[in-house]
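With one protein chain removed, the remaining protein chains of the complex are shown where they sit.
After this line comes chain A, so read on.
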Amino acid sequence: MNKAISTVKFYINSVFGFSGLVRDLKYNKKKAVKTLGLLGLILYSFSGLIAMFTAFNLKMYDLLKPINQQGLVVLNTIIISTAFTFFIGILTVIATYFLNQEGDIILSLPLKAWNLFLAKFTISFLSEALFAFVIMATGIIVYGIKNGEGVLYYINSLLITLTIPIIPLVIGYFIITPIMKFGKLLKKKDFVMYISGFLALGLGVLFQYFTNQMTNFDKNPELIMQKLTAPNGLIDLTSKLYYPAAIAAKAIINNGTLESFVYLLIFIAIAVGALVLLLTTMSNIYYDTLIGSTEVQKNVKRMDEKELKKTTIKRNLLITFIDRELKLMNREPVYFINGPMVIFLLPIIMGASLFFQNNSILFIIKKLMNHPDFSYYLNLISIGIIVFLGASTSIAATCISREGRAFEFIKSLPINPKLYITAKIIHGLMFGILAAAIILIMDIAFFKIDTISLLIILITSIIILTMIFILEVFAELKWPKLNWDNPQKAIKQNINGVVGIFGTMGIVGLFGALIVKFNIKSNGLLIALIVIPLIISVILYQKLLSYADKRFYEIEI
């Protein structure tokens, strides 16, 4: 047991770096501030969701109070956070499935398979518990205050909240572990990572469906409420399907009674039981998938003389650099899924969301199409979406960090920093153009936009993206994150990458809001959107080149 606990501790520290944060707080204030700032930013990005849930719960409580059914608020919150931790949990399970620290050293230690599995489970549990906590808070606090609940209510709620992620995660591991095993049998780990990525995509679409159901709530609350709360309504049905939710709700609502205490114990027992079941049945399979996880498929095709001669030709240096960027990004599943795949992923999710909205959105679109300024707004919206998609790939915003420790080797080569940096911007722009192509095809298919608009959208968005990419490369040169052991850290835990995505989102949103608020309707705006970023880009690019020429040699790991 001791071994299990210290394995868990080791994993937690090496993944979340809590002890690192504590150390930083003491010795390296700046770094600690950066870490905390990143946490704050992530929390902030969920604020919209939090506000939505809170508003929903407030309304629900008021509607249900007269028929004395307000307890459904709690049940509903439990169901939602369970569903949420399930969807996000699948992603976490995949993302943390192979961690670098557990390379061969951990495997060589005399640890039982279940020790390692439990440690890994704890890692995903901790991040899920945070999600569950945030979502549960929106319902628990609304109900607690409105219903005038006491301390015991909150204690019970906290215990339940911490228990909620366990079962969804157990199910997640029951799904993913066999897939990984299957992938190992096929000797195609990368392929499995892609499959899991698409699985996650499917779940994302499904999740979209549920949130849409919820946002529809605004339009016709009574009807939706009926759907949700009627006997055999959605909540009733879900809690029958997933009975532990009902138990958890009873434990919270009837707090202070013996019955509540029993329900609480039952809920925890079910969760722990599920975990034990997972550990007993899946540990060995899990362990097996870890062994040789660093194994890579070997190309058995040998290279013959003729082929060697054909491949060994001199190429233009810029093309060489771009080619290397493309290969390194697209072949690393973690990079690909969080980078270029986003361009395909987001339009699919957006499409799904249009689809699930049924008539309402399509109706609005039809109405809009008759609007005299429709094509003007369509242009602006398309530009906004393309810019957002292009920046979501994080290609430029993580371009130096992705090199990792190999950056030292790069530095030992006689590389011209200007060319090296330019290749990175072009790499980003290539996917920006791809994003533009996807959106423009949609524009043509749905709205039959004309050639002029098409060109305007393409040119404007690419120029804006160029400007953003240049800024992102500046940030990467200034604050690269090169010292990592797992490529996740270069792209997902990289402040530049996070700021790149949310910053772009914020700027696009701000512009949208300003345009709507001040009712800006002039082709001058479009011209400004081309000319200003163009001028900025040209100036910044010059500055970037001379900065890179100096900074490239200063970056040390």
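Everything below uses one rule, namely that contacts are C-beta pairs under 8 Å (C-beta built on N, C-alpha and C of every residue); 3 or more make two chains touch, one makes a residue touch a chain; residues count from 1.
Basically, contacts and distances are computed from a predicted model.
Considering only "Fe-S cluster assembly protein SufD", "ABC transporter, ATP-binding protein", "Pyruvate dehydrogenase E1 component alpha subunit" or "PadR family transcriptional regulator", the record for the omitted chain gives "ABC transporter, ATP-binding protein", by its UniProt protein name. Touch with the chain omitted from the figure is made, among A:L328, A:I348 or A:L434, by A:L328. In the complete complex, the residue from A:K112, A:K146, A:K181 or A:K411 that touches the missing chain is A:K411. Only one residue in the set A:L317, A:M369 or A:V538 touches the chain that does not appear here, and it is A:L317.
Of the residues in chain A, those that touch the hidden partner chain are 294-299, 301-303, 305, 308-309, 311-315, 317, 320, 323-324, 327-328, 331-332, 405-406, 408-409, 411-416, 553-554, 556.
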